[in-house]
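The following block contains the structure, expressed as structure tokens.
One protein chain omitted, others in place.
For reference, chains read A and B in written order, and residue numbers begin at 1 within each chain.
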Amino acid sequence: MDAAAEKLPTDLVENLPTDIENLPTNIENLPTNSKGELPVLSVRNLHVYYPVQGGLFKRKVGDVRAVNDVSFDLFKGETLGLVGESGCGKTTIAKAILNLVRTHSGEIYYGKKRIDDPGTIVIPNEKTFKIGRYRGYYAHGNYIFQRITDRFTKDLRQKIQIVFQDPDSSLNPRMKIVDIIGEPLRILKGIKKKSEIRRRVLELLEIVSLKVEHLDRFPHEFSGGQKQRIVIARALACDPEVLILDEPTSALDVSVQAQILNLLIDLQRRFNLAFLFITHDLSVIQHIGTRIAVMYLGKFAEIGTVDDIFHAPNHPYTKALLSARPMFDAELRKNRIILEGEIPSPQHPPPGCAFHPRCQEKGDHSTCNLEEPERIHLGGDHYTWCVPTGTSPKTFKGQEVIS
Amino acid sequence: MVNKMGLIQYIFRRLLVLIPVMLGVLAITFILTRLMPGDPVAALLPHNPTPEMIAAKQHELGLDQPMIVQFFKYFGDLFTGNWGVSFAIYPNAPVWDLIQEVFPRTLDLALLAVLFSSIIGIKTGKISAVHRNKSQDTFFRGSALMGVAIPIFWMGLILQFVFAHIFPIFPGSGYRAATADDPTPITYFRVIDFIIYGRWDLLWDYILHLALPAFCLTFITIASITRQTRSSMLEVLQLDYIRTARAKGCAENVVIKKHALKNALIPTITVIGMNFAGLLGGAVLTEFTFNFYGMGMLLIMAIGQSDYFLVSGIIFVITILFVIINLVVDIIYGIVDPRIRY
Partner (left out) sequence: MNETNVEVNPVPEAKLEVRKSTLKRIFSWTIRNLKFMLIPMSRIKDLSARQFEFEKIKSKRNFLQRLRSPLTILGIGLIFFIVTLAVFAPWLSPYTFKQLTAFLSPAYGPMSPAHPFGTGESGRDILGRCIYGARSSLTIALPAILISVITGVIFGIIAGYYGRWIDTLIMRITDVLLAFPPLIFALVLVGAFGPKIEMIIAIYGLLGAPFYARLVRGSVLQAKELPYVEAARVMGASNWRIMFRHILPNCISPVIISFSFDIGGIILGLAGLSFLGFGDQRLIEWGNDINKGRFYLYAAPWASFFPGLMIFITVLAFMLVGDGLRDAFDPRLKNL
């Protein structure tokens, strides 16, 4: 992809379309949900690679394929859970959507607007340019776009927001709460008046059940749950449509987790938010989720509604995850699927299906280590990425109890 | 042994980084010394020279060429040992010879100071840490702070006044008695030379002359070594493995000597190395106070008289030693501390 950089054709740059907002896009056949709405966020064939440096001069010696060919849609008012072991690329997807990391290839759309930050640009006559030299432009279809980092950022940042995992470190310890929550108002909404900001911040604090007197305190004076409420209030400051929740409860006490989850469900109903809920805790996502995507080593393993995943899991990895949940019944614990081996390095993923070295069902298949699994439609919204065996949907003991 | 490969690579990389740094140092030295108001041509020629003589001398010194050419010539000359001649202090004396004569004396001072301050500083640091917040600790911490704050030349003058004037034990200034008849130098290291010649009287005289300046340098160097040893020792003493050692019944003495001190000394190595590098160039004040004719003294005289070939030669020696000692310290650090990976 990183072909020789040439000078960007001047005629293309000069003929920049003025009406950037209403450019035609090349995503067609967007799926609709049951209400007939278009997705608010669509990800298509997303790849994110991190360079690996090494050797004498810290040169790039390879890539870590953190996210490898991921596609999904997110609709208004729904919660898409992203589940997987740590290091499987969940957070990287979030960062790519928020434009905090460069994507390698693939597209991300907000509505019909393309919002990703590609590392290379492709000009219609099939020439590739390194983006770094032509900051500010990228090509799409027959047009050259101004890059989102320069053009759409402010609008976008308002519409897509994130709640980080660790509320402790995601609040600047040297800033007052009013400044922390007021920052997006000041920067993104351009509100300059201090009293106006204070009023808006107070409203937001009340939404997350905090009080007036918290306005002028510093983060270290709050408990973990309160801090997470502040983080949520900050994310809500600019009336977002999409909220990315990066393990919002995993750093909290169990008793507080439920409060935060209920608050989130509340907010979702109230503001019709779309949640991208990243977690490794299946019970949390069972509580809050609409759909679930199971990830393994940068790829989706299975995606479906909560019912599909919990009642009729198809992918062996999903089953292993489900059976690894804490259970009360000692009988059922015997039937646990114990995965062997370690997670392979994403720098050198195994050939074929990435999961096959640890798969408990690999004996049933013969080509796992040869061909990449295709996406298989299992009906409804349920898809899986596994080499088909031809046998009927598999079940395992104790599944009914889990469900 | 993956680490060994990494270490070699690290050393190589550090050496590569050294090249631009040394280039920068040389460029700055060149520019600064050429900005000095001295005029070598007039200084080296007899009174009322003819224009032809001036032109010839300029050509000989390479001063008739453009600055950039002069810089590269200077750069090349430094590495071939042709460091030019002094023109103001010892007209026509080669810079290399002058430095060769004075450098060993500064090295003697620095070595003595580093040796004594390491021995004493590590000891006091250890005692401070073990008896934390007790009277010994307070005393050593107070002395360390004094060592940082005291102007070394003031302390030198007080020592001179007390030990050379009131109680005339040590000679107050110089590096040798005025009556001393030095034999022809062989290695330029006075101690070695005197041993070779068997001149024990001169050796004793030299040691007496070294005592006061070395004491001054030792005193200020102890401070930083004590502080570093104390803090890293305290850090180590909090660690779990020390508690384990105590729990399994090790004698306190063994815990401190075998388990704690060994690990606590690793950062101290860096501090000792830095101090040594600093002393080689930073003994200027002490040498000046005691009229001890070493490299620092020569540098002050050279700067005072704008003898810029001499100045740039001395600075080259000082900076290259500083950089190399730092590099060596880092490498030792890497070898000693198995946790460090490059």
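Please note the rule applied: a contact is a pair of C-beta atoms (placed from the backbone, for glycine too) under 8 Å apart; a residue touches a chain by one contact, two chains touch by 3 or more.
As the structure is a computational prediction, the values presented were derived from the model and not from experiment.
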{"item": "Contact partner of the left-out chain, one of A:E37, A:E203, A:D216 or A:D239", "value": "A:D216"}
{"item": "Sole contact to the chain not displayed, among B:L45, B:I150 or B:V191", "value": "B:I150"}
{"item": "Among B:V130, B:I272 or B:I315, the residue in touch with the chain that has been omitted", "value": "B:I315"}
{"item": "Residue touching the undisplayed chain, where the options are B:T50, B:N133, B:T184 or B:N253", "value": "B:N133"}
{"item": "Hidden-chain contact residue, picked from the options A:K76, A:R102 or A:R157", "value": "A:R157"}
{"item": "Residue touching the undisplayed chain, where the options are B:L109, B:A245 or B:L285", "value": "B:L285"}
{"item": "Touching residues (missing chain, whole complex) on chain B", "value": "17, 20-21, 24-25, 28-29, 32-33, 35-36, 132-133, 145-146, 148-154, 157-158, 160-161, 165, 230-231, 234-235, 278, 281-282, 284-285, 288-289, 299-300, 303-304, 306, 311, 315, 318-319, 322-323"}
{"item": "Interface residues of chain A (partner: the chain not displayed)", "value": "98, 100, 153-154, 157, 161-162, 164-166, 169-176, 183-184, 187-188, 195, 198, 202, 212-213, 215-217, 221, 231, 234"}
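The working rule: only the chains that are shown with their structure count from here on.
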{"item": "Whole-Å gap separating chain A and chain B, where each centre is the average of the chain's CA atoms", "value": "58"}
